[in-house]
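These notes concern the structure reproduced below.
All protein chains but one are shown in place.
This part shows chain A:
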Amino acid sequence: MANRPERSDAFLLGDDEEKIEYQPDTKVANAGTFTLNKEDHTVGNLLRMQLLRDPQVKFAGYMHPHPLVNRIHLKVQTSTSQVAPTESLSAAIEDLSNETDHLITSVTDAIEKWKRENDTGMM
């Protein structure tokens, strides 16, 4: 197993790596590709689906080049030059972050509620 990649390569950013890189598209207006290092379908699909819900996003797609390549490419095209792909991505992340916040409080409440209603004394 001489050429086995380090297991931690899947989640630890290398010294010369940036978490996110952005490459504007040379042929299509208002479009560009984000490269998210050390990410996979977990975040890729979540961001893609959230971007697609944005009416100002014309195209959003992601690609995980290979199971052993620990990065994803996220391609975004917006419908107007008023909104840059970076801004759409930023908004998508913020919405998801708020959604997660909302989930954290609702899960905590739901667990408390369940325990109150089903007091088994085991907790």
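Note that in this section contacts are C-beta pairs under 8 Å (C-beta built on N, C-alpha and C of every residue); 3 or more make two chains touch, one makes a residue touch a chain; residues count from 1.
In the analysis below, contacts and distances are computed from a predicted model.
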- Message: Since a chain is absent, check the UniProt entry for it and pick the matching name: "Proteasome subunit beta", "Ribosomal RNA-processing protein 42", "Ubiquitin-conjugating enzyme E2 C" or "DNA-directed RNA polymerase RpoA/D/Rpb3-type domain-containing protein".
- Response: "DNA-directed RNA polymerase RpoA/D/Rpb3-type domain-containing protein"
- Message: Just checking the interface: what residues of chain A touch the absent partner chain?
- Response: 7-8, 10-12, 18-20, 22, 36, 41-43, 45-46, 48-50, 53-56, 86-87, 89-104, 106-108, 110-111, 113-115, 118, 122-123
